[in-house]
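Some notes on the structure that comes next.
All protein chains of the complex are present and in place, except for one that has been dropped.
Going by the order they are written in, the chains are A, B and C; count residues from 1 in each one.
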Amino acid sequence: MTHLRSAEIQDEIDGDTLHEECGVFGILGHPDAAALTALGLHALQHRGQEAAGIVTFDGKQFYTEKRMGLVGDHYTDPATLAKLPGTISIGHTRYSTTGEVALRNVQPLFAELEVGGIAIAHNGNFTNGLTLRRQIIATGAICQSTSDTEVVLHLIARSRHTSTADRFIDAIRQMEGGYSMLAMTRTKLIAARDPTGIRPLVMGELDGKPIFCSETCALDIIGAKYIRDVENGEVIICEIQPDGSISIDARKPVNPQPERLCLFEYVYFARPDSVVGGRNVYVARKNMGINLAKESPVEADVVVPVPDGGTPAAIGFAQASGIPFELGIIRNHYVGRTFIEPTQSIRAFGVKLKHSANRAMIEGKRVVLIDDSIVRGTTSLKIVQMIREAGAREVHIRVASPMIYHPDFYGIDTPDADKLLANQHADLASMCRFIGADSLEFLSIDGLYRAVGGEKRNPARPQFTDHYFTGDYPTRLLDKNGDNTSPKLSMLASKG
Amino acid sequence: MTHLRSAEIQDEIDGDTLHEECGVFGILGHPDAAALTALGLHALQHRGQEAAGIVTFDGKQFYTEKRMGLVGDHYTDPATLAKLPGTISIGHTRYSTTGEVALRNVQPLFAELEVGGIAIAHNGNFTNGLTLRRQIIATGAICQSTSDTEVVLHLIARSRHTSTADRFIDAIRQMEGGYSMLAMTRTKLIAARDPTGIRPLVMGELDGKPIFCSETCALDIIGAKYIRDVENGEVIICEIQPDGSISIDARKPVNPQPERLCLFEYVYFARPDSVVGGRNVYVARKNMGINLAKESPVEADVVVPVPDGGTPAAIGFAQASGIPFELGIIRNHYVGRTFIEPTQSIRAFGVKLKHSANRAMIEGKRVVLIDDSIVRGTTSLKIVQMIREAGAREVHIRVASPMIYHPDFYGIDTPDADKLLANQHADLASMCRFIGADSLEFLSIDGLYRAVGGEKRNPARPQFTDHYFTGDYPTRLLDKNGDNTSPKLSMLASKG
Amino acid sequence: MTHLRSAEIQDEIDGDTLHEECGVFGILGHPDAAALTALGLHALQHRGQEAAGIVTFDGKQFYTEKRMGLVGDHYTDPATLAKLPGTISIGHTRYSTTGEVALRNVQPLFAELEVGGIAIAHNGNFTNGLTLRRQIIATGAICQSTSDTEVVLHLIARSRHTSTADRFIDAIRQMEGGYSMLAMTRTKLIAARDPTGIRPLVMGELDGKPIFCSETCALDIIGAKYIRDVENGEVIICEIQPDGSISIDARKPVNPQPERLCLFEYVYFARPDSVVGGRNVYVARKNMGINLAKESPVEADVVVPVPDGGTPAAIGFAQASGIPFELGIIRNHYVGRTFIEPTQSIRAFGVKLKHSANRAMIEGKRVVLIDDSIVRGTTSLKIVQMIREAGAREVHIRVASPMIYHPDFYGIDTPDADKLLANQHADLASMCRFIGADSLEFLSIDGLYRAVGGEKRNPARPQFTDHYFTGDYPTRLLDKNGDNTSPKLSMLASKG
Partner (left out) sequence: MTHLRSAEIQDEIDGDTLHEECGVFGILGHPDAAALTALGLHALQHRGQEAAGIVTFDGKQFYTEKRMGLVGDHYTDPATLAKLPGTISIGHTRYSTTGEVALRNVQPLFAELEVGGIAIAHNGNFTNGLTLRRQIIATGAICQSTSDTEVVLHLIARSRHTSTADRFIDAIRQMEGGYSMLAMTRTKLIAARDPTGIRPLVMGELDGKPIFCSETCALDIIGAKYIRDVENGEVIICEIQPDGSISIDARKPVNPQPERLCLFEYVYFARPDSVVGGRNVYVARKNMGINLAKESPVEADVVVPVPDGGTPAAIGFAQASGIPFELGIIRNHYVGRTFIEPTQSIRAFGVKLKHSANRAMIEGKRVVLIDDSIVRGTTSLKIVQMIREAGAREVHIRVASPMIYHPDFYGIDTPDADKLLANQHADLASMCRFIGADSLEFLSIDGLYRAVGGEKRNPARPQFTDHYFTGDYPTRLLDKNGDNTSPKLSMLASKG
């Protein structure tokens, strides 16, 4: 099992895809808490397909279930839900690798505190997680997972404050990076978003009960109402009162920075029907395609999306250019859990496991391929080759985002910088030759800003997080740049 | 496990979807026979996602592997392929239910004959399978599966002919219905298509070695060349000769009827990039949308496909009508294996497990929904409701195929006739009210014929199989209409 | 999974153990039919630990469950039993290897006949199974398992008789060898024992309902009453009558030979508390030890059984010799399913996985080891070595059965003749040296006959089956000695 790799994971190994690490969902005071959490996580499945966990509290006891695989593989049958009783629930879905250790790292994590149990789950990454881990181990803490979430638990446990909420805020104040975090105790559901607002988190409501989740699509699936985005640097504490009512207490314990939502949520991660930062993602992507058509027009016969990511931009490109939109590439959605390229002798099939050319729309035609982004370019290369083999006269690539030069440290898994296409070639012409296209153009950073927010980038105070394109990191990077001379930790491996 | 149902299966129970039963793939004389078969089956996965089997022969022994689940879940890691050595291989993918019995029914089936082993696999259904089964049981045969394929094996085993090919033809002559069948022996790969050519089967070639498969997309994935369609009523016998060359012997042992390919392959089953009967499926579907726009135009702001089936027709409809094509419904591709609607109290979510409305493209708009077909209408009803909740001003449904009135007996799993939408309502207006749309129109039978074949239906000699729309069955229906007074068979149930 | 081997299987590979292939159990007309069958099979678990199957009929339908593993691993929870409703049931437990093919071969086997379904299960082996298989395949039958049981099904299916009972007898008449067989139809439970009575089969009764099983211990566990042994060559047909009563019809369709029960049932296979052929097995084994002490006395300090097989004989030996009986070897009963000797470098541990020396009873002592039988002698060699390392002054081996020279063809899995200890050495002294004992003696054939039946062997008409010791096979051996010039069958392998 451990040797098998899904096509998705293979892509990851090839370094030609990006991964968001998580989606979170929480609800307070609802009799169907676990079932609603399962549905919410299902709607957030695109943010992580490899494992999911749910914690509930039923007034007496906390319950948890953690499983490798899709939410829909495990969490929705009555037998599993019956193991998650209670009216408070938080859940987490992530991408990860297989095995026992992974399961140990699956969130939410739980800890027994003096004041009672607490469970937390987060999306994103801490830029000082390792630094803090070393500090608390030095003072006698035991870390059993390799997850930064555990560090947060330790900070909560060690806080001198009495109330859980204050302890949570105490911990949050020490963490740096980009994250959206949910916590639950015996009576509370707490939501927090990082000071810069890099990762998204929204607040909704169902039957008068508060909900927090990564994207609005998780509200839509259960018919919940969108209330507002959790603000950057905000902590919202919802608590069931003795009379059954729910109090909501919103605080800004840290001095917030100007909000800078991650542009990659718009480019790639968020579901097209979600509203992120008040903007419909599908509309933003269509705008990217429209702006791309304006910036880099091309004479062609068909606009073909690289499915599914490139489809909205392709629709925008087609509408702006007047060139017909056609499904020139068909995606195979049945890739399976362990699909690997069968044998060395037939490895070349590669991309065809997921994509196939629709020859009737390609043959003899000048094709504009629209993709959402290019990471290493190896997939693009194979797709161009496939399109040419299907008889295209010309193949032009238009990418609905700028070139990627820099790694992320806020929860997006990026390949090493020197593996990025943009860093491997001196200029666009060289990239174009590598990929084998007749022309290659990327959306400009201002084109992207305008597609998402209506205005071009403000260099003095950029409206969004965009370091992968620009190198402008929205926070300091302590683990990366700090003192790393302390001895390396032992590692416990379980290959289960 | 047995109580859980995937969303797909749930749909089936609701009776609001159609299922093709199978895809087949075979190759003769290639060193990577099993790996190529696995890839071919992967490309045919849309024809059956629940189980797959492969048989190979390595010059000494036959090998078989059968598994529940996707091809990509099992068949492509080196360990599994290592259990399938040899240069001759046939494979089969099917939709089915879980459990041990199902595994017993998974094709290919194998039998030890006096002249050596034979394995067979088929797509489609025999209209006299039960009649023949009774006859052979009456003369002392033992049936261990409930699959009609086993009946074919018995007919082969009982044939008085000496050569396997003649025995196969002897069996084929006795079978009625719509089918594409592959057989393999120690030296031969045999392909057969029913006399009316209801189910598709194509011949291809890779490195000079013959391949047969249900659709051309299975050739494309391995870079094989399409040679020609197997003709209706044709049996093609490929054999490895002592000198290593391959002989190909095409026969027409039965008096063929005029070919009548199943229209539902174009409407729903075949992959859009496949070429069926010489016609690109995507083009045919776009034409259906174009003809639909001409036949039943509507004033609207957006054309929205019910994904993924309705997308090509929606593109055609949008191009023909000038109304913009938009992704107003987002499909969740991570449905999972056991997704069920969690609890009675929240059952209403239903369709949202797979589809969600993209509010930004719907709100305040007049929406034309394009679907490929309507079976019972229960899904359409939920989708219309979801679109209305997203704020649509008007919802018009345009269906890219005619109304379905009659069950199929050639391998498509249809609900009981009285459950079909068209049979539950006196007229279109009543259907429209049931579904809750502002207007509802179906493509005419002639509109469909023209979309697929360029000409309208010839009532004297219809060019395609279309009984589900017209009641005109292309063959007699012996099991259904014949003498059914013989005692009912015992049934062996294994709920494993 | 396929590479792992249990210690038992390892022994088998080493060729140093014998295996009985099966135990059978059937009951007619009892509301707890499946549960009682599961309990009966549990009591017969020593006759086959690797797989078990049960078939029931509930008045409408047959049900079957087949599982690899112990009866107690699967068959006794309410969920599994709920899948086996009905008042007629037969079950089978066997030793076998793992994997899908094995499951396909697990009995009972079922067939749909013109007159209704029939399920059969048997213990033992047919000496003309392959010959008959070839004959029926030559006339068009399809064999899907490699089990001889399937051949019986075919003979039943092909019989010209009308009634199932007559068809069953027709089939039985054609089978040769040593077997006990159960069959069930919609109303009948049929039991048959081979003409020579090689394999055991007893009839019992619970709540007035007939039961058949391999040994009386399966009656004891459910509190059923022993009625009598099924006689050699007898077929007993029990049928539920329309008024609910049960008719019992005993026939002798074949001219029976004198009964010759397999001596190895007494020496090794049967459970010590069973009564086989009217004789308590524990008493017979104690007698073997008593006779052994008389035939081959030895001066020693302790009598130590090789557990568990040698224990009853050791008790007898100790009582007859006056030497104290002590547990000088402790058996580890937790061997596990996949225990293999860990690495090449520490392979020598071998026997210690199952046995360890109890030094306090060994050190400085003259030890008489009592074992039930010696097959290849490799285990004996390791045990002697272990006993010597524990400090024994002398190690004498006394074996409670004669030397084994000849293979079995009636359901006991024996190693190739040239691997048997007795065939690898010219004389007893050489065997003794090989094993490393100070002395080695086997019970005489007459000593064994007297221990079991009270009288010495009648060479003119031996009272028991004893060919492994004497070469005197009780039946002809058609498959082994007959015409084997017909072409070898293809083999279908599934390595699952």
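The definition used in the following text is that contacts are C-beta pairs under 8 Å (C-beta built on N, C-alpha and C of every residue); 3 or more make two chains touch, one makes a residue touch a chain.
Just so it is clear, the model here is predicted, and its values are computed rather than measured.
**Q** Could you run through the displayed chains and say which ones the absent chain touches?
**A** Over the full assembly, the chain not pictured touches A, C.
**Q** Looking at C:Gly223, C:Pro258, C:Gly364 or C:Gly454, which makes contact with the chain not pictured?
**A** C:Gly223
**Q** Among the options C:Thr162, C:Asn332, C:Ser430 or C:Asn458, which residue touches the chain absent from this view?
**A** Here the residue in touch with the unshown chain is C:Asn332.
**Q** In the complete assembly, which of C:Arg134, C:Arg173, C:Arg359 or C:Lys419 touches the absent chain?
**A** C:Arg359
**Q** Identify the residues of chain A touching the omitted chain, counting contacts across the whole complex.
**A** Interface with the chain not displayed, on the chain A side: 55, 61-66, 83, 100, 103-104, 110-114, 116-117, 137-138, 140-144, 150, 153-154, 157-159, 186, 489-496.
**Q** Applying the definition given at the start, please give the residues of chain C touching the unseen chain.
**A** Given the touch definition above, chain C has residues 3-4, 6-7, 31-32, 35-36, 38-39, 42-43, 45-46, 49, 69-74, 76-79, 81, 217, 220-223, 271-273, 275, 280, 282-283, 308, 311-312, 315, 319, 324-327, 330, 332-343, 345-346, 348-349, 352-353, 356-361, 389 touching the missing chain.
Here is the rule we use: only the chains that are shown with their structure count from here on.
**Q** Draw the chains as points, connect those that touch, then say whether the picture is a line, ring, star, complete or other.
**A** Here the contact pattern is a line, an open path with two ends.
**Q** Centre-to-centre on C-alpha atoms, which chain is most distant from chain C?
**A** Using the mean of the C-alpha atoms as each chain's centre, the farthest one from chain C is A.
**Q** Take the average of all CA coordinates in chain A, do the same for chain B, and state the distance between these two points in whole angstrom.
**A** The answer is 36 Å.
**Q** Just give me the whole-number Å value for how far the CA centre of chain B lies from that of chain C.
**A** 49
**Q** Distance from the CA centroid of chain A to that of chain C, rounded to the nearest Å?
**A** Inter-chain centre distance comes to 61 Å.
**Q** In chain C, which residues are in touch with two or more of the other chains?
**A** In chain C, no residue touches two or more other chains.
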